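Removed from the display is one protein chain of the complex; every other protein chain stays in position.
Here is chain A:
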Amino acid sequence: MSKLEEIKTSEVSLDGLGVDISSNGDAGESRTDIRSEELAINFGPQHPSAHGVFRAIFHVDGEVVTKIEPKIGYLHRCFEKIAENRTYTQFIPYTDRMDYVSSMLNNWAYVLTVEKLAGIEVPERAEYIRVIVGELQRIASHLVFLTTAGVETGAVTPYMYYFDEREQILNLFEGVCGARLTYNYMRIGGVSADLPDGWLEDTKVFLKRLAKTMDETDKLLLGNYIFKKRMIGMVPFTAEDALKWGLTGPSLRAAGVPYDIRKADPYSVYPRIDFDVCTRFNCDNYDRASIRSDEIRQSMRIIEQAIEQIPDGPVKAEGIPKVFKPAAGEAYGHVEASRGDLGFYIVSDGTTKPYRVKIQGPSFGNLQALPAMAEGSYFGDVILAFGTLDTVFGEVDR
């Protein structure tokens, strides 16, 4: 982390380049010598910067965005209704399709809540496997984030490095469950299968490789002069506003609020693992991007400890039928997903199917903050701010 701080604060020499950087960030100042009128520009739903099917109407005054009207729902499948017509087990694969960049964590949040509802104990080995694959998933998701953040500022080279590492994680996931994107790996009461022979050793080898790449790519992307000029100080958000508009996850922590469910409402075996909650200060574009790099390092720490501690034993609780009837009641469970607080609120009426499943997707809450965050900024910075919120539309629309 100290290395990152160093990069951020280091001066970049501009001698001989003929660049004047003193006039920067004067968005909102009106110039009287140019006649302009407000324009409404349609953005999306199919747009390369939209990270999915997002449509917004940007009202712009010259280069300055004065108003943003997000329009969502293009990917709405009403999973909450589908869940009412499936048994508890049958709904697990659907959760994969919400935040499809971090399916493992969706699986986890759902099975965790059902286990809470039905009072099922999970074997210890299964909990450790969940922590390891969950943190690998967080790394994979953050790598995708850093890739897209780079590409949006024109930095295409880090793409290759980040996606190469992500590919290794997908190979590891293919080893545990056979799938590379939508895993359906977690089961109510454990996971579907034990880890293959030598998988933990492969993971250790991967972590060493990733540590090296992260050091390199931090210099390549987060220390890049153009990237820093485009990101530092742009579209900041105060902690107070972030809470007011319901941000969670890395974006909220980038504003300095140490809200991490792994510490605030500990689940699984996280209390036995030593790690830090990463925070930053300004919640500007750069903080929202670089905090992901910090979190990748913390996830690596967590995985290393989990591999040290993992015991032998069963990976699935015994005696749980495929179709079962939890007692009537309600339960809420949540995990710290890649994008924030992913929660499930399940109401049971004592039958084989849930009476109601409410999904609290972090992207939905985060996207809502975009207008408050970005109005008054330059158009180009708004696109970056939208990118740094790391929204996945499978989860917004559900």
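By definition in this document, a residue touches a chain if its C-beta (ideal position, glycine included) is under 8 Å from a C-beta of that chain, and two chains touch if they have at least 3 such contacts; residues count from 1.
The rule is simple: contacts and distances are computed from a predicted model.
Visitor: Of the candidate names "DNA/RNA helicase", "Macrolide export ATP-binding/permease protein MacB", "NADH:ubiquinone oxidoreductase 30kDa subunit domain-containing protein" or "Hsp20/alpha crystallin family protein", which one corresponds to the UniProt protein name of the undepicted chain?
Guide: "NADH:ubiquinone oxidoreductase 30kDa subunit domain-containing protein"
Visitor: Of A:G62, A:G329 or A:G376, which one is in contact with the hidden chain?
Guide: Considering all chains, including the one not shown, the answer is A:G329.
Visitor: Thinking of the whole complex, not just what is shown, which of A:E127, A:D341 or A:E395 touches the missing chain?
Guide: Answer from the full complex: A:D341 touches the omitted chain.
Visitor: For chain A, which positions touch the chain that isn't shown here?
Guide: On the chain A side, contact with the omitted chain comes from 72-73, 76, 78, 80-81, 85-87, 90, 116-117, 243-246, 248, 257, 259, 263-265, 322-323, 329-332, 341, 343, 345, 347, 352-353, 355-356, 358, 360, 364-365, 368-369, 372, 397.
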